[in-house]
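Excluded from the complex is one protein chain; the other protein chains are retained at their positions.
Let's turn to subunit A:
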Amino acid sequence: MSSKMQSSNNTAHARRAVQQLRIEASIERIKVSKASADLMHYCGEHAKYDPLLMGIPASENPFKDKKPCTIL
């Protein structure tokens, strides 16, 4: 590749990078306090339905090996 093409590639790349940064600079941001509170609220609302957090009764555990019962 000629050095002229190389430098125009570099410029094109730099232009794209600036364009991307312009997009990212323009977004709206909410406060971390609100973001954290919302995430906590979500966890709190869904915790009771989270089997790994609440535990799974043996009878409802599809992965637990069912041991045969011996009737004496």
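The criterion applied here is as follows: a contact is a pair of C-beta atoms (placed from the backbone, for glycine too) under 8 Å apart; a residue touches a chain by one contact, two chains touch by 3 or more; residues count from 1.
Definition applied: contacts and distances are computed from a predicted model.
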Task: Chain excluded from display, named as in UniProt, from "Guanine nucleotide-binding protein G(I)/G(S)/G(T) subunit beta-3-like", "Ribonuclease", "Very-long-chain (3R)-3-hydroxyacyl-CoA dehydratase" or "Pre-rRNA-processing protein RIX1 N-terminal domain-containing protein" - done: "Guanine nucleotide-binding protein G(I)/G(S)/G(T) subunit beta-3-like"
TODO: Write the list of subunit A residues that the hidden chain touches.
DONE: 7, 10-11, 14-15, 17-18, 20-25, 27, 29-40, 42-44, 46-47, 49-53, 56, 61-65
